[in-house]
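Provided herewith is a single structure, encoded as structure tokens, for subsequent inquiry.
After this line comes subunit A, so read on.
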Amino acid sequence: GDLTVGFSQIGSESGWRAAETTVSKAEAKKRNINFKIADAQQKQENQIKAIRSFIAQGVDAIFLAPVVATGWDTVLKEAKEAKIPVVLLDRDIDPSGKELYLTAVTSDSVHEGKVAGEWLVKTAGGKPCNVVELQGTVGASVAANRKKGFEQGIAGASNVKIVRSQTGDFTRAKGKEVMESFIKAEGGGKNICAVYAHNDDMMVGAIQAMKEAGLKPGTEVLTVSIDAVPDIFKAMAAGEANATVELTPNMAGPAFDAIVAFKDKGTVPPKWIQTESKLYTQADNPKAIYESKKDLGY
Partner candidate 1 sequence: MPLRLPRIGTSQIVALAAILAINWVVSPQFFDIRLQDGRLFGSLIDVLNRGAPVAILSLGMVLVIAMRGIDLSVGAVMAICGAIAASLADTHSLPVVLAAALGAGLACGLWNGFLVAVLGIQPIVATLILMVAGRGIAQLITEGRIVTFSSPELAFIGGGSVLGLPTPVVITLALLGLTLLIVRGSALGLMIEATGGNARAAALAGIGTRLITLAVYGWCGLCAAIAGIIAAADILGADANNAGLWLELDAILAVVIGGTSLFGGRFSLVLAVVGALIIQAMNTGILLSGFPPETNLVVKAVVVLAVLLAQSPRLKGLGSSLFGRGK
Partner candidate 2 sequence: MSETAAIPGLSIDTAPLLELTGFSKSFAGFRALDRVDLTLHAGEVHALLGENGAGKSTLIKCMTGVVHRDAGTLRLAGADIAPRSAEEAVKSGIATVYQEVNLAPNLSVAQNLFLGRQPTRFGLVREGEMRRRAREVLAGFDLHIDVAAPLESYSVAVQHIVAIARAVDQSARVLILDEPTASLDAHEVEILFAVMRKLTARGIGILFVTHFLDQVYAICNRITVLRNGRLAGSATTAQLPRLDLVRMMLGRELAEATAHTGAGRAEAGPEQPAFASFEDYGKAGYVAPFDLALRPGHVVGLAGLLGSGRTETTRLVFGAAHADTGAATVDGRKVALASPAEALHLGFGYCPEERKTEGIVAELTVRENIVLALQARRGALKPLSRREQDEIAARFIRLLDIRPPDPERPIGLLSGGNQQKALLARWLATEPRLLILDEPTRGIDVGAHAEIIALIRRLCAEGMALLVVSSELEEIVTYADEVIVLRDRAHVARLTGEEITVPGILKAIAADAPASGQAA
């Protein structure tokens, strides 16, 4: 139809987010929806500005991938006054504003961390296992949640414990640098049993650092990370990575469906449309998954 949807995207800070943008555009095209994207470059104030300008332009619906959980009340009230439905993508916002948006299409990032932790406990199998953790950007809610979830996942197993934890800013370069220092600090890496990274990019960097230090990731050192970007499947296919938890880039698809149904038939969707957090291991034919994912815009 002639629907116009404005999307306030966080930015383009990672391959995953680039993929989310690409997939969203493709999904809009599939449904013949006029789709406007405003890139906020990681800044909440920019997102608020973008939403304001969408309201001023009179779009039919607004998608918001909120960079933080709080602080949306005022601008979402404005949207509500203008009778424009808002759908949250990828991340949830603070509960105080529940009635201000139509629905949220997100995964549960605590759950993601928990899945990773549980996998590690199972794989370590009772042996003592020292884990080093590569955190996401300090202050990012996903980082905090993935940390929390992982800690929940390993809570029951006293043999698995986190010995070092530093931020790798969600980037490959920092992931590599931090891993290098972990290796030095942990006796050349001999004390490290597993690496947990808050995203795959950092893990790819960490794998390189381990290889350069003469360690064998995937066999000597277990790896588990989150996102399921194509490059981690490449590493899994090469036997250098063990597991990843998927965060699907297709959040917009379900959101469009909800909006179309709401506009056409007035169907009110559930408050939370949760996406799956699927665990992939070397057993899942990583090569094939790599091929299927590599052109999605990651």
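Selection rule: all candidates are chains of the complex that A comes from, given by their letters.
A few notes on this one:
We take it that a residue touches a chain if its C-beta (ideal position, glycine included) is under 8 Å from a C-beta of that chain, and two chains touch if they have at least 3 such contacts; residues count from 1.
These figures come from a predicted structure and were not determined experimentally.
Picking from 1 or 2, the partner of subunit A by touch in this complex is candidate 1.
Across the complex, subunit A meets candidate 1 through its residues 11-15, 17-19, 21-22, 135, 138, 164-167, 169-174, 176-178, 180-182, 184-185, 187, 201, 204-205, 208, 212-214, 231, 297-298.
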